[in-house]
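Every protein chain but one is kept in place in this view of the complex.
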Amino acid sequence: RETVCIFGTGDFGRALGQKMIQSGYPIVFGSRSPQTSNLIPKEAEVLSHTEAAQKAAIIIIAIQRQHYDFLTPLAEILRGKVLVDVSNNLKINQYPESNAEYLAQLVPGAKVVKAFNTVSAWALQSGTLDASRQVFVCGDDMEAKQMVMDIVRALGLTPLDQGSLLAAQEIENYPLQLFPMWKFPIFLSLGLTAFFFFYCLIRDVIYSYVYENKDYSFFIAISIPNRICPVVALILLALVYLPGVLAAIIQLYRGTKYSRFPDWLDKWMLCRKQLGLVALAFAFLHVFYTLIIPIRYYVRWRTEDGIISKALNNKTDPFNNTNGWLSDSYLALGILGFFFFVLLGITSLPSVSNSVNWREFRFVQSKLGYLTLILCTAHTLVYGGNRFLSPSSYRWYLPNAYMLSLIIPFIVLILKFVLIFPCLDRQLTQIRQGWE
Amino acid sequence: RETVCIFGTGDFGRALGQKMIQSGYPIVFGSRSPQTSNLIPKEAEVLSHTEAAQKAAIIIIAIQRQHYDFLTPLAEILRGKVLVDVSNNLKINQYPESNAEYLAQLVPGAKVVKAFNTVSAWALQSGTLDASRQVFVCGDDMEAKQMVMDIVRALGLTPLDQGSLLAAQEIENYPLQLFPMWKFPIFLSLGLTAFFFFYCLIRDVIYSYVYENKDYSFFIAISIPNRICPVVALILLALVYLPGVLAAIIQLYRGTKYSRFPDWLDKWMLCRKQLGLVALAFAFLHVFYTLIIPIRYYVRWRTEDGIISKALNNKTDPFNNTNGWLSDSYLALGILGFFFFVLLGITSLPSVSNSVNWREFRFVQSKLGYLTLILCTAHTLVYGGNRFLSPSSYRWYLPNAYMLSLIIPFIVLILKFVLIFPCLDRQLTQIRQGWE
Partner (left out) sequence: RETVCIFGTGDFGRALGQKMIQSGYPIVFGSRSPQTSNLIPKEAEVLSHTEAAQKAAIIIIAIQRQHYDFLTPLAEILRGKVLVDVSNNLKINQYPESNAEYLAQLVPGAKVVKAFNTVSAWALQSGTLDASRQVFVCGDDMEAKQMVMDIVRALGLTPLDQGSLLAAQEIENYPLQLFPMWKFPIFLSLGLTAFFFFYCLIRDVIYSYVYENKDYSFFIAISIPNRICPVVALILLALVYLPGVLAAIIQLYRGTKYSRFPDWLDKWMLCRKQLGLVALAFAFLHVFYTLIIPIRYYVRWRTEDGIISKALNNKTDPFNNTNGWLSDSYLALGILGFFFFVLLGITSLPSVSNSVNWREFRFVQSKLGYLTLILCTAHTLVYGGNRFLSPSSYRWYLPNAYMLSLIIPFIVLILKFVLIFPCLDRQLTQIRQGWE
């Protein structure tokens, strides 16, 4: 294999050098102070920048952007060489031009390729490449890019060609991003959480305090979260399936699939996965909050108190069959809903979704997804049961939280129900025809 | 990069074009109506079919099969070109010959390659390639196939060479399949579910109704499912390990590993993963049905009723140490069994199984798998405990469901126990020697 030169004996330079040596590349370092320290892999030579550059056709610049100016005097030596820019910034769009483009301006005769910036020195060194193994590569010179991509592949990483050097800006921003697709779903869910928190606080704690002078402030720990979580989960789940229905209506109305959806709908449709997973997280919390109900001191005390007072009053309730049915049904519906919910989550795992075909993926996500929505809605409905119309459910004219949570699921399910009517369905299929 | 031509400006053509432009390919569309609409990526040219075809060596035919006949007049221009067939059908084996072969017949001078049919237009366009990134490629011309595979790789997808154009039929059927490996395990489990449903219905609901005139119909919601699920889970789990034991017996009997297993055994062994995962799903349901037991109205009522009547009768039961042991043991065994069950499930995730070596995978799947089976069987046994021989367990001569569920696990465990006897084990190892 051809010798590769690395400028800079810092963390990244050393880590990359070590790894490349393991893969059989002869390495020569270019450094301001060319003494071999004991940290530098001993198979590598350390030379001055000029000497090192002359030994190789590819030079990896493992130095921060702000020091790049030391390269200008070397421009003549670097002419025709492949310069690999690996640098990152501290902020998104920190400089007007990307580091790679800046490097290309500084050394006009060289072929600049952007690569490796998403890989961490620590990960390279310790071999625990836990975060992404994808290496985005871009550059204007096709051949230079190929040479770099071959190195990437030899290191056991996956190169992804992103096109011309213009893409460097985006590649440099990538490692600074923090879950961009998750922002909207998370903020939405936090907003809903805050709203329902105050809603339930008023209904369950303040109301009792005002009218019954009872201090239920400890409801804040479990009882109220266990209202908020399922309610938010159900709403988010419905919001996952609402855009699909809206899209169908728009297509029916326009009579064609060959026109763009409104922007907000496009964005919404692209974050359905994240919305769904956040919903799953809330459902998970709901389930565990529910399962520990019998362990709570308050619940145990209330049970005990109820039994003792009944025993003392010599009173026993007869078994109510309807209640038996209702209680068991809503629990069973919840469990089944949660089961399919988790199944949706499992098929969202990249490695699972990657090993099913498109039809299977859509079968799970669309068919089982609606089944999940139906089960969860039914669970809430049956839980509400006969309490719906009872006036005691309204405190200060505020209905129960779960009644509010049912609105969007109902809208989605009714619209979907209308859309699967043969006449509409046929028309829709016709419009979408061509879609395999 | 070389210009690529795409025939058809429909959903798929546009989506693929867009993606290829991003990866640096110049694109030219061939269309019946060559006006650039605002949906077509503006970097692409739109020409008539003839003009477009002349500009490129590779032509992607993004048009449904039924319209392919428009290509016959173009045969001369397409001579020597690489034609990429991306089409899908609506039904498995819809036509006698595959679309790609049909295309090859229509344009005899061209080199036809099948590719991209498993990728969805929507996924390409929105960038959410959730379902498979694998692109199956086949074709009779080696070089043409290589050219297409390079494009596939450049788009960040994984090409998989499936051989000659004969494989096109299978590739076209692939996206129409719906979990083929899961069919047998799912039908089997549904069959078992139905059987045990009626079995328990008779034993638990109808029997009580007939003899005690009590209406336990609400048992259908939770109590009966919580009998069916664990029983089916245990049976399926045992069925996962039965074929391995049978295979060993066959090999011992034949004295060689160099002969095929009977067909049914081969098939059975290939769907053990799916059987195991379905078993896990049933176990999951059993666990959650069990965990909500104390929340059920019926259970709370029964507890309350029991306590009150005892209090009124001034009667207290002394603590029974054996019962304490039995109850705690079967629960602990169940939890441990479930734990290893989930562990088996986690190592089945493609990305996890992909990062362990074969010995580790088999250690988990085979050793821990048997441990799971032992724990789950012991859990059921201890749960049954002293009820086994009590006549009250037999209603209408029907034993408890869990007794039936123990039969296959026992067979498997006993056979396995015999097989690990040194004499047999040594012989078996000898036969299988060579197996790394």
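Letters A and B mark the chains as written, and numbering starts fresh at 1 in each.
Throughout what follows, contacts are C-beta pairs under 8 Å (C-beta built on N, C-alpha and C of every residue); 3 or more make two chains touch, one makes a residue touch a chain.
For clarity, every value in this text was computed on a predicted model and none was experimentally measured.
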* Asked: Touching the left-out chain: which of B:Ser33, B:Gln66, B:Asn354 or B:Ser392?
  -> B:Asn354
* Residue touching the undisplayed chain, where the options are A:Phe198, A:Phe218 or A:Trp264 -> A:Phe218
* Structure fact -> By the document's definition of touch, the residue of B:Phe339, B:Tyr394 or B:Phe421 touching the omitted chain is B:Phe339
* Asked: Which listed residue, A:Thr72, A:Gln105 or A:Ser126, touches the chain dropped from view?
  -> A:Ser126
* **For chain A, the residues touching the chain missing from this view** => 1, 10-12, 22-24, 37, 39, 64, 88, 117-123, 126, 128, 130-134, 154, 156, 174-179, 215, 217-218, 221-223, 225, 281, 284-285, 288-289, 291-292, 294-298, 300-301, 304-305, 307-309, 311-312, 349-352, 354
* On chain B, residues whose C-beta touches the chain left out of the figure -> 142, 160-164, 257-260, 269-270, 273, 287, 290-291, 293-294, 303, 306-307, 310-311, 314, 316-317, 319-321, 323-329, 331-332, 335-336, 338-339, 342-343, 348-363, 434-436
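Note that only the chains that are shown with their structure count from here on.
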* Structure fact -> Cα centroid separation, chain A vs chain B, in Å, comes to 24
